[in-house]
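Scroll down for the structure; my scribbles are underneath it.
A single protein chain has been removed from this complex, and every other one stays in its place.
For chain A:
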Amino acid sequence: MEALILEPSLYTVKAVIILDNDGERLFAKYYDGSYPSTKEQRVFEKNIFSKTQRSDSEIALLEGLTVVYRSSIDLYFYVIGSPYENELMLTAVLNCLFDSLSQMLRKNVEKRALLENMEGLFLAVDEIVDGGVVLESDPQQVVHRVAVRGEDVPLTEQTVSQVLQAAKEQIKWTLLR
């Protein structure tokens, strides 16, 4: 019975990890000392990647830790918790992260889009989990708080007037120096 009762605590998340199609780390944040060195972390990430790459299910118990995961196109998202942790809580975190990114990347949850919006990712994770504590579970709130200034419109897609406007701004600032 003792083993089944987790010490009540707000510290529910051990790590949040995003890997690419080859299992390479795009983002990882470890909140407790489970894997102190980078080397150990990479081994762990390799491990979970190989175990979950082809699997369709959403949850696994690996290396004595609960791993909930989700994949999208060419990205793999993981949220790690203790083996006795409430899986639904971890899933809530995972889904919040995924849905927030989905909104921020305009439903384009894939590697290229993510890399172009790394700031958004950092900020989003910062809003969702703080030091291992679930800070927010509502993706709408997260997106609102992240409030990254409008998405990067690549130069070739901007209208001519927009480009000229931006150029004017820049020249103005330079002249004021």
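Note that contacts are C-beta pairs under 8 Å (C-beta built on N, C-alpha and C of every residue); 3 or more make two chains touch, one makes a residue touch a chain; residues count from 1.
The rule is simple: contacts and distances are computed from a predicted model.
Only one chain is not pictured, and the protein name UniProt records for it, out of "Dynein light chain Tctex-type protein 2B-like", "General transcription factor IIH subunit 1", "Coatomer subunit gamma" or "Vacuolar protein-sorting-associated protein 36", is "Coatomer subunit gamma".
Touch with the hidden chain on the side of chain A covers residues 1-2, 5-10, 25, 27-29, 38, 41-42, 86, 88-89, 111-112, 115-116, 118-119, 122-123, 126, 130-131, 133-137, 141, 145-149, 152, 154-155, 163, 166-167, 170-171, 173-174, 176-177.
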